[in-house]
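Please find one structure pasted underneath; my questions will follow.
One protein chain omitted, others in place.
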Amino acid sequence: MDLEQLRKTAAEVVTREDVKYLVGWKKGSYGYRVAPVFVEDAAGAAELLFSPLCTANLATYLTLVEKKPLPRGQEEDKRKVALFVKGCDSRAVTQLIVEHGIRRDQVVIIGCPCPGVIDTAKLAEKFPETEAPAEVQWDGENFILLNNGEAVKLPREEVIAEKCRFCRYPNPVISDILLGDKVEVREPEEDSGVEEIENKSIEERWDYWENHFSHCVRCYSCRNVCPLCYCQDCILDRLNPTWVNRAVNFSENTAFNLARAFHLAGRCIECGECERVCPANIPLGKLNRKMAREVRDKYGFEPGVDPEAEPFQASFKPDDPDDFIL
Amino acid sequence: MSAMLLNKEKWPDFIGKLTGKKIWAPSGDGEELRFAPVAEGETPQLAFNNTRVPPKNILFPQTETMYRFQLGDLEMEIPQLDKETIILGLRPCDARAISIVEKLFRWDVDDPYYLKRRELVTLVGLACNEPGLNCFCTSVGGGPASTEGLDLLMVDLGDKYLLETITPKGDALVDTVKELLEEADEASQKLKEAAVNEAGEKISRTVDTENVAQGLPELWEDPLWQKVSASCLGCGTCTYLCPTCHCFDIQDETEAFEARRCRMWDSCMFEEYTLHTSGHNPRPTRRERTRNRINHKYSYYVDKFDVIACVGCGRCINLCPVNIDIVEILRQVKEAL
Partner (left out) sequence: MTANNPYVPYTATVEDTWYETGGDRCIKTFKVVFDDQSVRQSWSHKPGQCAMIGVLGIGESMISISCSPTEGNFLRFSVMKMGKVTQALHQLEAGDKMMVRGPYGNSFPVDEWQGKKILTIGGGVGQAPLRPIIEYVKANREKYAGLTMIYGARTSGDLCFKSEFDEMNKCEDLSCHLTIDIEEEGWDHNVGFVPQMLLDLEPSPENTIVITCGPPIMIRFVLENLKKLGFEDEQIYTTLENRMKCGIGKCGRCNAGGMYVCKDGPVFSYAVLKEIPEAFA
């Protein structure tokens, strides 16, 4: 990945007449952080980067737009939004197009083939974070961490993010511009990381999830970061009627998390953001990947791959073999 | 006010002597620590940086029943709070936060739930020998060994803990374990000072708060608010993990015929926080909400209670999913002023 090329392309795109702004990644404020940034001019594009620390899925900003009432006479700015996507992120964009959450002509997609991102928690265990933002690069089967002027080689296995082990689409499935060479598709680990739980007995599974959901603080980070949770009026927030009480306890937390997983079945594109952002370290990735695997195994369907596909569980034909819609 | 020493070997005995009270201490493994009740016979370990969730949920539970009632009936049953509690191993920043939030819960009208719990709790703090990467307590009136809000301060001196009592409650606690303690000598005091100074010097992040409280209202329409809030997801992580955040919602929740009115944490970053039933929202976008949050902590609270409602614990910086950094925001505020 040529950084110069990336910045040049971004500058070109953002200065286009029909582009409102561009969402990309830039160096964070400390340690291993990388922050999403909204760029509106060529100067901003000079800060952009793409590295193994770019875990954030920027597709969530496509639907996180808030529409403030405009002053009289001012028209809404309907120009396009440009954004950088990795392989998994691009699936989110495709799924949004399938669901009519966004229109294809509203986005300019800059695709970045991705060899895999780092789990910063695992990295921080080996090399504690420092105040100065760090730099990490890809290097074949390894990562290179530039630490205090030294280049430290990190074997992929030791620090790769969990979700990348199961990645089937490292190359963006949709893009207007593709930056860099395509990445070789690895054989994903088959079990989606859920076999460990599937092998537990029902009681063990209950205990496992009870332990985790009891610690959920209902911050809604998982829902807000998810590119596919974009209902303006989330059913899990509603008070009239109240589907899930506002009270935070094991029962309500379980209802919240499971309902969200069900609403994502056949839609979750396994970007792993929910798991990354959870302050209580709840293994939400396992939950959502399990649902995704069920859909894959039983229906042969994968969301976010084909922009012409029909939404899973949301399409019906009169000649459906089942005589009942549900 | 006294200073005593406890040999670390005697730590399990120390815990054993604190019977009859509910003890909360940090527990868990890896990064995700939280305050949890110490079980009978268990000995909490105090080697950690700071918990994810601050101990505010012991005094201000995330969900608290204010009163119960039966549907169709008007008898309200208020839960009784009477369990004496000790919070062990909280950091000085979290203790300071408790005394900061207490001002609001005492403002004009007493909040009976919070203040009753506050009365029943003894706060045993642990001074910081190693500050976290994103700690900035010294910039907002705190420090690695600040005693504000604490009843007893413990300082780790290697093989011993130095115990400094600050309030009569601290004295009372030390009294129950005095057989295990020795008088603190000057050498230990010097060790403490050295450790505290070293910790203070290791704090690398700083925030310049001079004139910020007065100046913030002038920046009401400044473009910086749009910039810093652009990537905000509107989740509640920063507010829920903040030791000084205290906003709550009140909801009536029913289960069959039993019902209760309870209060639960709420976040000013949620869209519907100030949403009126009419549909009007005075803070419609994350820009307004971020601006309100920073103003509340660094300006409004200062106007009302003379103290910044931020203790520099760094949790919001560590856990914001999109790296919105309050130190960075304040730097931009200072620059704009």
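All chains are identified by letter, namely A and B, in their written order; residue positions are counted from 1 within each chain.
The rule is simple: contacts are C-beta pairs under 8 Å (C-beta built on N, C-alpha and C of every residue); 3 or more make two chains touch, one makes a residue touch a chain.
Just so we're clear, the structure is a prediction, and the values are computed from it rather than from any experiment.
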item	value
Residue, one of B:Ala36, B:Leu120, B:Leu224 or B:Cys247, that touches the chain absent here	B:Cys247
Option from B:Met66, B:Leu120, B:Leu224 or B:Leu337 whose C-beta touches the chain left out	B:Met66
Hidden partner chain, touching residue among B:Arg52, B:Arg205, B:His296 or B:Arg315	B:His296
Residues belonging to chain A that touch the chain removed from view	239-240
Where the unshown chain meets chain B, residue by residue	66-67, 69, 71, 74, 76, 78, 104-105, 107-112, 217, 220-221, 246-252, 254, 259, 261, 263, 266, 268, 273-278, 282-283, 288, 292, 295-296, 299-300, 303-304
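Operating definition for what follows: only the chains that are shown with their structure count from here on.
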item	value
CA centroid of chain A to CA centroid of chain B, Å	31
Residues on chain A engaged by chain B in the complex (per definition of touch)	28-31, 33-38, 56, 60-61, 64, 66, 68-69, 121, 128-131, 215, 217-221, 223-225, 237, 239, 242, 245-249, 273, 276-277, 279-281
In the complex, chain B residues that touch chain A	30-32, 34, 52-53, 62-63, 133-134, 204-205, 227, 230-231, 233-237, 240-241, 249, 251, 253, 262, 264-265, 267, 270-272, 284-286, 317, 319, 321-325, 327-328
